[in-house]
Structure formats: C-alpha cells, structure tokens
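All protein chains of the complex are present and in place, except for one that has been dropped.
Then we have subunit A:
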C-alpha cells in the first residue's frame, strides 16, 4: 500500500509541476518579478502583476461578420497560445471582445470604450478600410495601438497602427509582373466592386500595366456591392477579348461573378484570370468547381508547405473544427498578437510609445509566422512574400509562384497615385 501511495504522490507532484509549467506559472513568477508593474506600465494601462488586458474589435454581427469571423478566431488562438507558453512579460493576457456590428460609428464608439474605460494595452481588430478609418482618430487621440490584419489599399501610415496585411503594391505589382511574364499577357480587363479598395487597387494596376509592363487596359468596370448580375459585363469581356481578367469583386457578388463566368463558358481552359479578393474563405461560398484553374495573388495560402504553417493549421482545426479553412487575412490576424508580444518584450514595457519606438527600428521579426519569416518595416507594415495560388476543385490552392525575396511594403508608392 505504501508503495502505491508513494507512487501516486510522486505522480501527482510531477503532474502538478507539469501543469504549472504548462500554464507558465513557474517561469511566470520569475519573470513577473523581473518586470515590476510600475516599470512596465507608466501610463496607466490595464496591466496588473499577473495579467494584461487587450481588446479584440471585430464585427460579430452584420454583413461583415462573414469575413471577420476567421480573423477574430485567429487572434484568440494566438492569444491562447501565448498564454500557454507563459504569457507576456510574465503576465497572462485577458481579452475583452467588442462587436463593431459592421457599422463604422459603432467601431469608433467601441474603440473609445476599449481605450478609455478598459485601458487596454493593445487592440486587435477591424477588417474593412471604412472601419479602420473610423477608429483611427480615436487611436491617435488616446494613444492606443491597433493591429490591423487586412490587405488594403495603402496610402496610410499611422503611429498608432501596425498593418499586418499587405498594402496594395505588395499584392498587385508582383502579381501583374507574373502574368505578364508567365502568360505573356498584353491586354487586361479590370473589374472590381465599387468602393475604395478595388478602385485604388485598379488605379495602381492600370499605371503599372500601362507604364511599366507596356500592356493595354481594355476595360475597367465596377459593380455596386451586393450586385449579382454580371451578364452584361461578361459580354463586354467577350467583346474585348482580354489576355487577363484582373478581378477584385467582394462579398456575395463574388459567388455570382464566378458562377456566371463559368456558365458563360469562360473558364481556365480559355481565359487567364487573376484575382485579388479570393481566399480559402471565399472559396467556401463560390465552390471550387467554379474557380478551378484561376489564380489568386496573396501572401498566404492554407496549403503552404512549411513546418510553421503545418502547426498553425493543426492548432486552428483543433480549436475550431476540422472543416474550418484559413484564408490570407486569418493568417495575418494571427500574426498580430505575436508581433505585439515581440515588440513588448523587446521594449521591456507595455507603454505604447515604447512599443512604437521599437516597432520603428525595423528589428521586430517573427520566425514562427505561418507565412514564413516576417519583419516589421519602420513604416509599420510587414515585409512579406507575394505568392500566386492556382485554385483546385477541392477549394485549396497550389502555390505556383513565390516572390524570390521579401517584398518591401510601400504604402505611398511614388508614381502610382
């Protein structure tokens, strides 16, 4: 009996130590004393001796909930993993989740609440440019920091925002160079939804096509958001016979656009199509059979073959179900908490000004990003690879091109405005 109980006792103790290690309690207690709260938090943020509070601000309801769900899930996963590995400066991260409700004034109001009432140390969130523009003055006035995950049109650089998605040139230029070289494309038909991101993107694309690649734009079309009738535009495309269709159609329209294209007999056998706006998330709705053989230009695809990504996909599926898919923005959102952690640890402080200062050194980097190595540029955007994926029937993409080196973010591209 004695033997057994002794063994039990030993087992229990080692379990306990294991659990404490896993929860980061042991290492935490050492580290938290190393970084006393008074020193790491001089501006009155919500940081205690063992916790730090951050905000997640996405649309959980309304039109944009469709797109923002994945980003929000990835941010929570990253925070959970950080907590499991010992937290940040010895502190566990607490999350306050707010719903922007797809309504831009609501985003501003919730951002104000997070910064003023909750005094959060960082916010991860926003998806559309409109919501980012709405919260920007709030973050600048109250000196907060926002990690913004979406690929966007560029032309912005705020001290209080870290952009973890691509700005327009990172996505567009390499993609166009690739079709020009690989497919010998000379004529292009541009089509997008009618709002700021597609319009700015197409403006950059047109300048690049006409002035750098020496090609010709034979059509430029914008469809109102939510429109589902593409018949007339498809006939115009047929009339103009472009070598490449360059598309940035979003939301529910996307499904209608690809289905109607297919039904009209335009498919990858007879037409090259490169899109800026289809990730694994969108393919769910569009259906792989309607996209087969078309190309997307992104920085991340779920099928990327590297150990970081394998671990990430596995953890994501374990958390949110085997059927969940991961798109470009979801991955970029996952980087937010990790980049923040890297910055806080480098600064040895939660103070916003100190985080911004180290973020501007250009030395914040992640080896563990699913997309591969990333580094933060002093202009608050990420150096990243541009990749082109060819869609398969099963809704996953095969990466057919990867830029040879990291592409420098350039939110204010000269000659492209």
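Everything below uses one rule, namely that a contact is a pair of C-beta atoms (placed from the backbone, for glycine too) under 8 Å apart; a residue touches a chain by one contact, two chains touch by 3 or more; residues count from 1.
We adopt the following convention: contacts and distances are computed from a predicted model.
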item: Missing subunit (named according to UniProt) among the choices "Cytochrome c-type biogenesis protein CcmE", "GntR family transcriptional regulator", "Urea ABC transporter, permease protein UrtB" or "Cation/acetate symporter"; value: "Urea ABC transporter, permease protein UrtB"
item: Chain not shown: contacting residue from A:85, A:141 or A:229; value: A:229
item: Residue in contact with the excluded chain [from A:62, A:137 or A:293]; value: A:62
item: Residue, one of A:113, A:259, A:360 or A:390, that touches the chain absent here; value: A:259
item: Interface residues of subunit A (partner: the chain not displayed); value: 60-63, 65-66, 69, 194, 221-224, 226-229, 231-233, 235-236, 238-240, 252-253, 255-256, 259-260, 262-265, 281, 284-287, 289
